[in-house]
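Removed from the display is one protein chain of the complex; every other protein chain stays in position.
To keep things simple, chains are lettered A, B and C as they appear, and every chain counts its residues starting from 1.
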Amino acid sequence: MPGMGAVATTFIGGVLAIRQGLGLPIGALSQMGTLPMAAEAGGEIPIKNLLPLARLEDLVFGGWDIFPENMHTAALKAGVLAPATLAHIKADLERIRPMPAVFDRACVRQIEGPHVKQAGSKMALAEQLRDDIRSFKAANDLDRAVMVWCASTESYGELAPVHQSLSAFEEGLETSHPAIVPSMIYAYAAIREGVPFANGAPNLTEEIPALQDLAAEAGVPISGKDFKSGQTMIKTVLAPAFKARLLGVSGWFSTNILGNRDGLVLRDAEALKSKQVSKLSALEQILDAQVYPDLYSDMYHTVDINYYPPRGDNKEGWDNIDIFGWLGYPMQIKIDFLCRDSILAAPLVLDVALFMDLAARCGLTGLQDWLAFYYKRPILAAGARAEHDLFRQLAILQDRLRTLADLAVPARGVSGEMAVN
Amino acid sequence: MPGMGAVATTFIGGVLAIRQGLGLPIGALSQMGTLPMAAEAGGEIPIKNLLPLARLEDLVFGGWDIFPENMHTAALKAGVLAPATLAHIKADLERIRPMPAVFDRACVRQIEGPHVKQAGSKMALAEQLRDDIRSFKAANDLDRAVMVWCASTESYGELAPVHQSLSAFEEGLETSHPAIVPSMIYAYAAIREGVPFANGAPNLTEEIPALQDLAAEAGVPISGKDFKSGQTMIKTVLAPAFKARLLGVSGWFSTNILGNRDGLVLRDAEALKSKQVSKLSALEQILDAQVYPDLYSDMYHTVDINYYPPRGDNKEGWDNIDIFGWLGYPMQIKIDFLCRDSILAAPLVLDVALFMDLAARCGLTGLQDWLAFYYKRPILAAGARAEHDLFRQLAILQDRLRTLADLAVPARGVSGEMAVN
Amino acid sequence: MPGMGAVATTFIGGVLAIRQGLGLPIGALSQMGTLPMAAEAGGEIPIKNLLPLARLEDLVFGGWDIFPENMHTAALKAGVLAPATLAHIKADLERIRPMPAVFDRACVRQIEGPHVKQAGSKMALAEQLRDDIRSFKAANDLDRAVMVWCASTESYGELAPVHQSLSAFEEGLETSHPAIVPSMIYAYAAIREGVPFANGAPNLTEEIPALQDLAAEAGVPISGKDFKSGQTMIKTVLAPAFKARLLGVSGWFSTNILGNRDGLVLRDAEALKSKQVSKLSALEQILDAQVYPDLYSDMYHTVDINYYPPRGDNKEGWDNIDIFGWLGYPMQIKIDFLCRDSILAAPLVLDVALFMDLAARCGLTGLQDWLAFYYKRPILAAGARAEHDLFRQLAILQDRLRTLADLAVPARGVSGEMAVN
Partner (left out) sequence: MPGMGAVATTFIGGVLAIRQGLGLPIGALSQMGTLPMAAEAGGEIPIKNLLPLARLEDLVFGGWDIFPENMHTAALKAGVLAPATLAHIKADLERIRPMPAVFDRACVRQIEGPHVKQAGSKMALAEQLRDDIRSFKAANDLDRAVMVWCASTESYGELAPVHQSLSAFEEGLETSHPAIVPSMIYAYAAIREGVPFANGAPNLTEEIPALQDLAAEAGVPISGKDFKSGQTMIKTVLAPAFKARLLGVSGWFSTNILGNRDGLVLRDAEALKSKQVSKLSALEQILDAQVYPDLYSDMYHTVDINYYPPRGDNKEGWDNIDIFGWLGYPMQIKIDFLCRDSILAAPLVLDVALFMDLAARCGLTGLQDWLAFYYKRPILAAGARAEHDLFRQLAILQDRLRTLADLAVPARGVSGEMAVN
């Protein structure tokens, strides 16, 4: 994991606690989900019985961060898991220390840390990361690895020529082109090492053709972007309901208050823009104004994010939705979601890691459209139509898991050591 | 329509206004909905192009109420449609006057009205209703009719021996058995006249074997119960989302404030019980505690309804939901729905009327499971499994419409005069 | 303290923790408040510097409960103070064990406990309580004591002849008259022992002439009723604001969800009625419909309380207020107060105990009107006008403290051992 802050420590600490029976992996389909099968195939069958997913006991954790603190210190600082929980897994957490990070202040302007790599070029940084991956696998005697981006949101960026082809990109790495940002360097290193890459933030990364081409060429699965954990998840549930009932929407105002490192990073206008673009995209696709112009063509949609330290990781998302019904009469819905950012994200990291690993083992390469369920702004293979409706995304995910279950039957038992790093 | 208060006047006034181009039938699938068809069949096709539904221009409205006021006066009193809207359709509304109602103070204890039928027995009341239906059809030169219950909630009742068979029931009508309540007398009259019956309130009515048997025998479709308009609709959307994401639910507290006649009726503990039973049923089915005991077996669910005159028909539903995620950490969601009861219900009346009429013309009889989308507590044919998830209900509705579209193809153009009364 | 559940353990545990420097007595005027004095008198002066209040270090705690658990066990069960906090004061808490309670299932129908007194008559129960008080003072070598009711709400009751005079009341004690409820027996015992009595619940108690007469005769201060901690406190702040701005109020709907023992007790309709009467009284006094009939004479006010276990002591109060302004145009305010019942009540127990003790030492007897600031429904001396406006109540409290400060000047340093039991 690039980025070992609140999300990463909650994920790691959680898995360690679950292994000791201190809690359940609530929210993780890979652990607690079932797959509806035909009655003759047994009805609802636990996903983990159907598919040869890596087991929690076999996971080994590692990553990079701009602060050198071990995972126990970092978890206490993040303030998500209770000190009492952390006390039980202290030794294991302390053993995990981040490697120095690739970091660029120009991309993440609100924070700075001492634990960063130095090198003559971005290509040299990529080489260091590849070394890190190889060393980590060797040191832990691992067969496989997955990289999940758990770090902060980078400044907003758009596709540039340097992103358009692998050759331009690699030349850009050599010349340290400014449009190549850390998340791309990490993804490049991962793919070059045959490690599946998943992007939990709204960074450009896997959206650039250079990395998509590389993933195809190298036969490595990639997916993204931006974990759909709280407010957007609820949106992608309510919007389909309005459409199902043909209720019009004239406005949707969303605001968020959060006080963790993520919130701090988003104080920067450019990082905020990355996040907003990601958060705004779902509604328009679901509420198809082309098919229902009378209902959705005049919708005013705005998303606001505010840094608010008193609450720490305990984010609050407040939505006001202006809808209209019969003859156009207006109504309002207000939703206040007192959530916990990292508690919602941690099981998504686990699912994505295990499913990406499964994909790699089943020979799936390039963009994994079927994981759209996990992302605010799914990046899909060329030609595919974005699907934001949570329930349709779930159906797509289940279909694919059913297919993989059939494929996987002979492969059962193969599940070996696997690292999420 | 038995009951010509807020819902009925909003429905009738709305259809009249829509005919004059003063507004759109927002919320009605029969008017604005599309059916996803295979690409070669044309993609998204408007439902009303696919199916020979009765046309709005052909509808004639009638009903019964305990107050004799015409529909213009009743609509002003209901306070839902704006006086400016009503001014445009005043003449048409004034022309519609309710027939005297079958009413029993024991069933609806909070209101009383002067415009009620008198007769020697409940069977005699049923005969009067049948006469009303015949006269209404004759006077308006109608081919067909549908009855949709738009009146108040009756006191809570349970199945009694008098409900168990048609013969017992008809004997009960003759002896004016106290367990036979007005909604059952209306439904009996409708079915005996070959008129489909739909139940918009949580009354027992179509749930009793006597009327189900009669409907089967007479070849008449029936459906119910309790229109799913506001808070419950949102619940049947959020609950599937929690299940999709495997988030646990420890508590769900729902309260409602409303100040219309419905709210007044629900001040009575027995009527309230009818409504609460109806409102409580959905969550348990969706959040399947058998499959997910760790997530849903300890859920505390309560629904409260409060009469609050200042707001009239502008109901407010407030929900607090206590959920838990990764390792059991708690989170909260609060939803405040500032809705308008009758604005949400009116398009459901229209859809149900047109679809019940279509069902009758296509030869469907007895309980119409496929209309579960419209009801808080769908009453299904024996052996069928209740489905409360709004999206699955929609899929079932669409499947059936697709089938009927195939059946209906030769029937196109047949749509003639039709009355909703 | 009669009743050693959530409020009492939070109060006791809090004082113990504060003594050890583990936290601050936030919310307690007696500890953190200042008194605005004339500039020449020093400006804002800490109340505890001005008045010879008993010191936290000198307090000794005791009480009665229907469960025999020590205060550490009871505090863990109450779930208010964090286990980590309780760990620091475990030994001190364990040392405090409740005496057997006077209890009557007819008054508190939802709970039952094993630790209750038995006696031939209610007078005999009163004698047992008086013995308890004397023994407690002797055992702890105390000069003074104060009794603060921290137990559950009793069933609603109205004034009966047996309450009207001390002689009738004492005869009723002898004959165990059913209209004499436990809270009255406790208050009687306290006053007879010269111990000031304060009533934190909405019970009738100090409202009956018999006890008022006894207090006057015995020269003992009494006060009540029902601590004004959360929702009502906010109401007595907003209502004066509406009046200050001359905004009309057409409706005020309040609902509460709580899952502690208090919530359980209030499931009983009669206990609920006691609480509702107490909660409803404030608005009418503040929003004086006689002076402003156009603004407040049609207000619809309702208070609902719901038992909801998932949240424990973390009560939630939700208010919807319908107001109207210029030309009568309507507006709405919604307030959601995620509070903690006992955290809000504990400092009120402390203040009331110390101020009642002070009153006794200053020779104030009978009903203490100046403590209205602390109560939902202040019981005042005959002829006094109820004052519910929080700010006016505060001004009255401050005035009285200023007067007592003048009186008390010579008495400084007198503060000796004092028990709150």
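We take it that a contact is a pair of C-beta atoms (placed from the backbone, for glycine too) under 8 Å apart; a residue touches a chain by one contact, two chains touch by 3 or more.
Since the structure is predicted, the reported quantities are computational estimates derived from the model, not experimental observations.
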Just name the one of C:E94, C:E112 or C:D294 that touches the chain not displayed here. C:D294
Based on the whole complex, identify which of C:I333, C:C362 or C:A386 touches the chain you can't see. C:I333
Thinking of the whole complex, not just what is shown, which of C:I343, C:A372 or C:L401 touches the missing chain? C:I343
Going by the touch rule given at the top, which residues of subunit B touch the chain that is not shown? 83-84, 336
Hidden partner sits against subunit A at residues 250-251, 253, 255, 257, 300, 302, 304, 306, 308-311, 316, 318, 320, 322, 334, 336
Residue list for subunit C contacting the dropped chain reads 10, 14, 17-18, 22-29, 32-34, 44, 80-81, 85, 233-234, 237-238, 240-241, 244-248, 291-292, 294-295, 324-329, 331-340, 343-344, 346-347, 390-391, 394
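Definition applied: only the chains that are shown with their structure count from here on.
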Relative to subunit B, which chain has the most distant C-alpha mean position? C
Taking each chain's centre as the mean of its CA atoms, subunit A sits from subunit C at a distance in Å of 51
What is the distance, in whole Å, between the centres of subunit B and subunit C, each centre taken as the mean of its C-alpha atoms? 49
Multi-chain contacts only, two chains or more: what residues does subunit A have there? 336
